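Please see the structure below; I have some questions.
Excluded from the complex is one protein chain; the other protein chains are retained at their positions.
To keep things simple, chains are lettered A and B as they appear, and every chain counts its residues starting from 1.
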Amino acid sequence: MITAGIDMGSKTVKVVIVKDGEIVGKHMLLAGFEAQEAAETAFAASLEAAGLTADDIEAIVATGAGRKNAPHTDRDITEVGSGAKGAHHLYPAVRTVIDVGAEEGRAIRCTEDGKVLDFALNEKCAAGAGAFTEAMSRALEVPIEELGPMSLQSQNPTPMNAQCAVFAESEVVSLLHARTPKQDIARSVHDAIASRIVSLAKKVGFEPEVVFIGGVAHNPGFVDSLERALECKVIIPEDPEFIGAYGAALAAAES
Amino acid sequence: MFTKMTEWEQNRHEYAQEWQKRTGGKVMGYFCTYVPEEILYAAGVLPVRILGSHEPQDVTEPHIFGMFCPFCRDCLAQGLKGRYDYLDGIMIAQSCLHIRQAYTSWQKHHPVAFDYYLCMPQRVQSPRALPYLTGELEVFKTAVEEWTGKTITDDDLDQSIAVYNENRRLLHEVYALRKQNPPLLTGEEAMEMVISAQMVDKVEHNAELKRVLAELPKRNGGRETGARLMILGSEDDDIEFINMFESCGATFVTDDHCTGTRYFWNEVIPRENRLEAIAARYIDRVPCPSKDWEERLRIDHIRQLARDWNVDGAVVIQQKFCDPHELDIPATRQALEDDGIRTLFLELDVTVPIGQFKVRAEAFIEMIGDEDLFD
Partner (left out) sequence: MTTGALYETKPLNCWAKAKEIREEYYRDYANAHENGGIRWAGGAWTFGAIPCGLGDDVWSLTSEPYGASIAANKLFSLRCLEATEKAGYARDLCSYMRNYWGSILLNEYAFGGPFPKPDFIWQDHICCSHAKWYQVVSDLEGGIPQFCIDVSVGPYHEINELKLDYVVGQMHDGIEWLQKTTGRTYDDAKLIEAVYQECRSTALWAEISCLNKAKPAPLDEKTMYSLYVLGTLMKHSKVVADFYEELRDEVRWRVDNQIAAIANERCRLMSDTQPPWGFLSVFRYLEQFGAISVGSLYTFGLIGMFEVKPDGTWGPRTTPQEQGIEITDREQALRILADWNLSKPEWQHFYSPHLKTEMMVRIAREWSLDGVILHYNRGCEGLSIGIAENRLGLIEAGYPVMTFEGNMGDEREFDLPKTTARIDAFMETLGIKEI
């Protein structure tokens, strides 16, 4: 069976084509102002990557914050449901899914058969983990890809309070003025966000295995902070930002 | 000069465990300075105040909703992280709703052999509060006797009261040395002194205070006093913050904190009924804003402190989300400003952004200094 999943995230749109449980095509685009258009383009591109046409797709399920606006869909599921489904399909032993994207952090606890038991989403004051690291990389004048590796070199991290991203940004500026090495600042930023995410994980009562999905999973500095705060290793799938779309495509195969 | 106090303050857990071993007595962790320590001490128990550690933490999110003050969450974190595992008991005396949650979550998720919730009345201004609290203290005394297996006699209470009153008098004497110019100690030292008093056997603390009192007059400055400030508001044991402020050209000369003057200001005045005497002390003490109604009596006390310690400016702080203080701060600032004392308001969290606060501290001190030019 061939199905598609469309993840209408707050910053990017991800499309995945799945054939018998395997990803055969995928594409990601910035959502921009015209998320629907971006979804159409990403859908076409992922079909092309899979060497298929729209007629080959038997069912399409949307997910993500903008899922009601996704084109061509048969139905939609929430990002909580799709994240759990995708992660569980890849790693049946998963009990906790941590999902950190541009604007939201989530912790999901699931059962042996992948059913969602409980979930926690960040509150207003701790919003925007992904967006926050981007702002920090601008403040440090470091490309976002380098922020992670840089923080791994930190020698002397200083704890900082990042309940509020706006306030934290000016704290970073103070640290820069105090000539704190960028490596240490990067590490502090990651530690602070990781601490907020781990609070969510503890709220749902996390148990291993922990699968970490969402775009921020590409940042090795953040992963390191997260693992230290969780006091356990996390599993990161090959394409962490596509797991929501993948879960949606799997859901499409069930319906 | 204050090394011993600093050591106690920094190694609070080691001290309490060592005390436990040395004396074979029980250690009681308490959450609010309305706990009548005299009764515990009379039973041979060491009361230690539970405070936070000023580190970011991620263990309290499942237990306390984020709109409650960082202090109560920091305190609970200490318990959940097992840093107070040596405690034989925990207790709270009723005050604000925030800190109460640290107690109730600790009680459930990190149980201790003995726990106690003391219904300290909130309306301390009512004549009904004294007989009521006296009655509650009788019940409490019995509970402590059952827990420790020791009968608390009037003699025990008298001795305990004497030790506690002596501590209060000695702290007053040291505070008096801050009235002069230059003050003989910094705000940071004063804070370490009072906080250590909340953690150490008062007999030892008294001995150390006497030594300090003998030495202090020999101290010869070496430090610019700068602006004479007072600091007031919620619970505050943020020594790093005090230090930052005092490094910007100012010295704190007095305070109104429960980690400062509010803790030791009033003595127990002897009465035939010892428990009634103790009850009266806690009812008549300088109140926490949560108990300061219907009249606001604390404000006049603060104004008097500012006059007596010849204060140039006041730093008004609160723990983020501390409702009782938030409800008094506008009136308090107004009263001080009416007396010609400029105020700076800052909100404290578990950790404070030193860089950003430094800018405010420097600007405030500069502002006070500028005003002096035109006097």
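Keep in mind that, in the parts below, a contact is a pair of C-beta atoms (placed from the backbone, for glycine too) under 8 Å apart; a residue touches a chain by one contact, two chains touch by 3 or more.
Quantities reported herein were computed from a predicted structural model and do not represent experimental measurements.
The missing chain, though absent from the view, touches A, B when the full complex is examined. Touch with the chain that is not drawn comes from one residue among B:P121, B:G260, B:G313 or B:P353, which is B:P121.
The chain that is not drawn here is touched, among residues B:K21, B:K108, B:H172 or B:R307, by B:K108.
Although one chain is not shown, part of chain B still touches it, namely residues 61-65, 67-68, 94, 96-98, 100-101, 104-105, 108, 117, 119, 121-123, 126-129, 131-132, 135-136, 289-290, 293-294, 296, 320-321, 323-324, 326-331, 333.
For chain A, the list of residues touching the undisplayed chain reads 65, 77-81, 115-121, 123-124.
Rule of thumb we're sticking to: only the chains that are shown with their structure count from here on.
Spacing of chain A relative to chain B, judged by their CA centroids, is 45 angstrom.
Interface residues of chain A facing chain B in the complex, by the touch rule stated above, are 123, 125, 159-161, 163, 167, 170-171, 173-175, 177-178, 191-192, 195-196, 198-200, 202-203, 205, 229. Within the complex, the chain B residues that touch chain A are 55-59, 61-62, 66, 349-356, 358.
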